[in-house]
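Before anything else, here's the structure in question.
Only one protein chain is missing from this complex, and each of the others stays in its spot.
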Amino acid sequence: MTATVEHSNGTAAPAAFGYVAGSAPADATAGERVITYSEAVREAMGQAMAADDRVVLLGEDVGVYGGAFGVSGDLHGRFGGERVRDTPISELGIVGAGVGMALSGLLPIVEIQFSDFTCQAMDQIVNQAAKIHFMLGGAAHVPLVLRAPGGSGTGAAGQHSQSLEAWFAHTPGLKVVMPSNAADAKGLLLSAIDDPDPVVVLEHKLLYKTSGPVPVEPVRVPIGKAAVPRRGTDLTMVATGVMVSRCLEAAARLEADGVSASVVDVRTLTPFDAETVLGAIDETGRALLVQEAPRHVGFMSEVAARIAESESLYRLLAPVKRLCGLDTPIPYAPQLERSVVPQVDDVVAAARALAVVG
Amino acid sequence: MTATVEHSNGTAAPAAFGYVAGSAPADATAGERVITYSEAVREAMGQAMAADDRVVLLGEDVGVYGGAFGVSGDLHGRFGGERVRDTPISELGIVGAGVGMALSGLLPIVEIQFSDFTCQAMDQIVNQAAKIHFMLGGAAHVPLVLRAPGGSGTGAAGQHSQSLEAWFAHTPGLKVVMPSNAADAKGLLLSAIDDPDPVVVLEHKLLYKTSGPVPVEPVRVPIGKAAVPRRGTDLTMVATGVMVSRCLEAAARLEADGVSASVVDVRTLTPFDAETVLGAIDETGRALLVQEAPRHVGFMSEVAARIAESESLYRLLAPVKRLCGLDTPIPYAPQLERSVVPQVDDVVAAARALAVVG
Amino acid sequence: MTELAEAPAASDAGAADPRWAREALLTMYRIRRFEEAVDDLFARGMMHGTMHLSIGQEASATGVCAALAEGDLIASTHRGHGHCIAKGADLLPMMAELLAKDSGYCRGRGGSMHIADVAKGNLGANGIVGGGIPIAVGSALAQKLRGTGAVVVCFFGDGATNEGAFHEAANLAAIWQLPVVLVCENNKYGMSFSTEKSMHVATVAERAAAYGFPGVRVDGNDVEAVFAAATEAVARARSGGGPTLLETMTYRWKGHSKSDKNLYRTREEIEQWRADDPIADFEAKILDAGSLSVEDLEAVRTQARDEVRDAVRRSMQAPDADPRAFLADPAAAVFAAPLGSHVAGAPAVEPHGLGTALDATEESK
Partner (left out) sequence: MTELAEAPAASDAGAADPRWAREALLTMYRIRRFEEAVDDLFARGMMHGTMHLSIGQEASATGVCAALAEGDLIASTHRGHGHCIAKGADLLPMMAELLAKDSGYCRGRGGSMHIADVAKGNLGANGIVGGGIPIAVGSALAQKLRGTGAVVVCFFGDGATNEGAFHEAANLAAIWQLPVVLVCENNKYGMSFSTEKSMHVATVAERAAAYGFPGVRVDGNDVEAVFAAATEAVARARSGGGPTLLETMTYRWKGHSKSDKNLYRTREEIEQWRADDPIADFEAKILDAGSLSVEDLEAVRTQARDEVRDAVRRSMQAPDADPRAFLADPAAAVFAAPLGSHVAGAPAVEPHGLGTALDATEESK
């Protein structure tokens, strides 16, 4: 599971909805080095905090402990407890506090230890943060960043392993990103901090320790742009989160068999970059949609729907194929846990089958 | 907006997952009379409570007040405050209490005043109720019924008008039903009370005052079966909740223009009756998918995905068309509120356009 | 940091001070007349949605907001017209909002339950019981970090104190010793469920014991008493002494909302509380103190009545919120427009000790 460089060359092009970063971007190819995904997240936060006193981080154990997954690391040492603020175990309270801070001149980043605990804070995320700008007729906005790791693979079982992106993507007023590699982890987070609207950044536990080249400078990856880290001719894999690297690995293996696959990294679920995603599907006429979350009413349902209601439908050479997590909670036992979400072998098998249909 | 009888003849056929009601159903055609949707819900609760002391209702203002929408009505008078229990404003607490009651020999029905307030209780719904049976390896189960009205149209604005069914449908371990008429409101609720698993029953505020024929006897409508209240030849409308009656009205109007439409009432979102829904789409080759919820990653995305990945794809005469709520919160002003969710005119227009494509 | 206007000292204030008395009375009348007009418009089918009226509770909003300085903030509730008016909102855009006009505070998108007047320091009503409390606490944390000196008041009802949001937010306010005043307007019912049944303690105020800050109960129908207690709590907050839970005992004369059949309370109880009319009580005190004349009071009444009539008349004539404009670009309504700075929604208080934007810093690289 290696992160790739091809799709990490984000530039601070205007994001959707007209929000433009205030300065020209640094050149993305200059000054890269290989760091981990979690270092990249930390670097983004550190650079933003150094540059702007309004940026603050709060969450459970983000201080001396350095974060449940070690992501905040030394930020507490660098910026102190006022700006890197440990909180009690009160997800609803701290997301709400983030909303209030965002309404009052700060740029808060709230870390939720596991994305599963957003359940505790759904009112503040959905009924407050997402809707305030709209309900107030534009009189206020909520520049809140919510960071939370999702996903399975660590044996943490049903309440600590969910992939909940579909809920957030279905909530008008939220922007939702899922960085799949270190460079995007940094660049998308910088864009999220920049963004005047609430942005949910869904990181992935298994990716934290993966590495990739990341620009030294605070280079934003625009919210609203998908990436195409690999182009092939026989089928197009569309993936989110940890599934992007699985698809890339599968694509590499398939190449040996003479099957040539494109891989699209959705990156931004809302706003969704239909142009890039459908364009890449049109090129091959076969779509394999891969997500970790359960299939039923998941994000890939939306991608399939976009195909079904567009001209892309006429370019399909085979029915769309979704490869998703089973419609079950995530079990504890490693052998069961692996069996309920797509693995590289599953992607290879599904791709092979799809490549010959029709 | 009139409820129809065609698809209300539920029988207590075995529901999905092998759960069979313990007795033969009463004959559904016998002993019907016209009552409102909210009377039908109340009747189901009353009959279940009369028949089984384990059935209890709890929620905010369900007692003397009779429920925020008057649904519980006289149940408090009939069954007393122990079994029709007013609670403080504590959604998380009362859903959790329902889970504990369900684990301890009772059959609780928890009413949430507006489905928007499930946000407060998501932990108990999603991390507890939905997963306990699975996480405990089957050692316990949670026969909890969660009733909550969703939908817009009453001027209650963004925090009181959401249609959140996609979240619940995407949560493994929950069964999700959306009765669209009075008979189903009774019959699906009876099945939900019968069901050994947690069932989320999403009622609709605008439907509460609509009427339709409802069996006097406690006739269950099986969970897991869609209904086809109208069969046509030119296109198939697939709808949920309040959109079913809008589609039926639209279909009646279209008939005058020579456009013949089927209408499918999904009724059960999980488990989803793909056979009936896709079967009805196959018959016409044109699918108009209609929901009140925002389009992006909504339930109709799943229906579209099912088409796109099945043989139904080859029978399509035109791309699938979704007609959904806008991807915005629900605004307050009546003219704005109407404009963000599909109205009968919108269905008619979309159907007309779809009928001539391809 | 902007200097905050001084709040009137408690000693000057009260029925005996003609200026203060007139202001407080006018505010209470504005609230009452505004809500009577709303009630009427609703009854005549000219208003949409549902309405939660605070008639009978005017002294609480008025006394609390009178204790605030310019730049201070409030977060309000579903029963928020009074808070909004007491915090200085204009009646015209308020009424326009309720009448679904484009000139309403929320351009017709929010309605009664979401009216905010951010410029005046009202962070907004809230349709979610308890929803505003964590937000107010977060705003207070921002005031503290930014060193603005501003105090945040959060209004909520007795019923809201049974929500987890109250608990979590109160605890955060306590541990961080934030400049916030938690004002619980105890009108004896959360919808239909009485405080006797919804909690097993006699007062909401004593719930402060769980957080280690003062809890104070006051006659919420006595505008002077509310003002005095709020002034003390605000002073504590402003001086770094941390939060206070202030419980104002009051009563709503009208039903909870439009669906209320008043089955859970007796006519006698309602009558008894109506006899304790905060406005009439205060008028009697004013006349006792001799600070204003009967004619002065009449003038206040007339002014409030005229302002409300004017707001109704003018908003009736205003253009409706326009779905076509809205539908042309719904995303523009959902997401914030491009902004030079993120600081919007904040009161007109300069950041203190806070640096420049990331972009500016980058440019200087």
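For this structure, a couple of remarks:
Labels A, B and C are assigned to the chains in the order they are written; within every chain, residues are numbered from 1.
To be clear about the criterion, contacts are C-beta pairs under 8 Å (C-beta built on N, C-alpha and C of every residue); 3 or more make two chains touch, one makes a residue touch a chain.
Please read all numbers here as calculations on a predicted model, not as lab measurements.
The chain not displayed here makes contact, within the full complex, with A, B, C.
Checked against the full complex, the one of B:A40, B:A68 or B:I193 touching the unshown chain is B:I193. The missing chain, though absent from the display, is touched by one residue of C:R109, C:R207, C:R238 or C:H256; that residue is C:R207.
Residues of subunit B in touch with the missing chain: 16-23, 26, 47-48, 50-56, 82-83, 87-88, 90, 92-108, 123-124, 127-128, 132-143, 172-173, 175, 190, 193-194, 196-197, 217-218, 271. As for the chain not pictured, it touches subunit A at residues 60-61, 63-66, 68-70, 86-93, 116-117, 120, 154-160, 326-329, 331-336, 338-340. Not every partner is drawn; the one left out touches subunit C at residues 162-168, 171, 174-175, 177, 197-201, 206-207, 209-213.
Just so it is clear, only the chains that are shown with their structure count from here on.
The chain with its Cα centre farthest from the Cα centre of subunit A is C. Chain centres here are Cα averages; for subunit B and subunit C they lie 37 Å apart. For the pair subunit A and subunit B, the distance between mean C-alpha positions equals 32 Å.
In whole angstrom, the spacing between the mean C-alpha positions of subunit A and subunit C is 39.
Residue numbers of subunit A whose C-beta contacts span two or more other chains: 123, 127, 134-135, 172-173.
Taken residue by residue, subunit C touches two or more other chains at 106, 108-110, 114, 126-128, 131, 164-165, 331, 333-334, whereas all remaining positions touch fewer.
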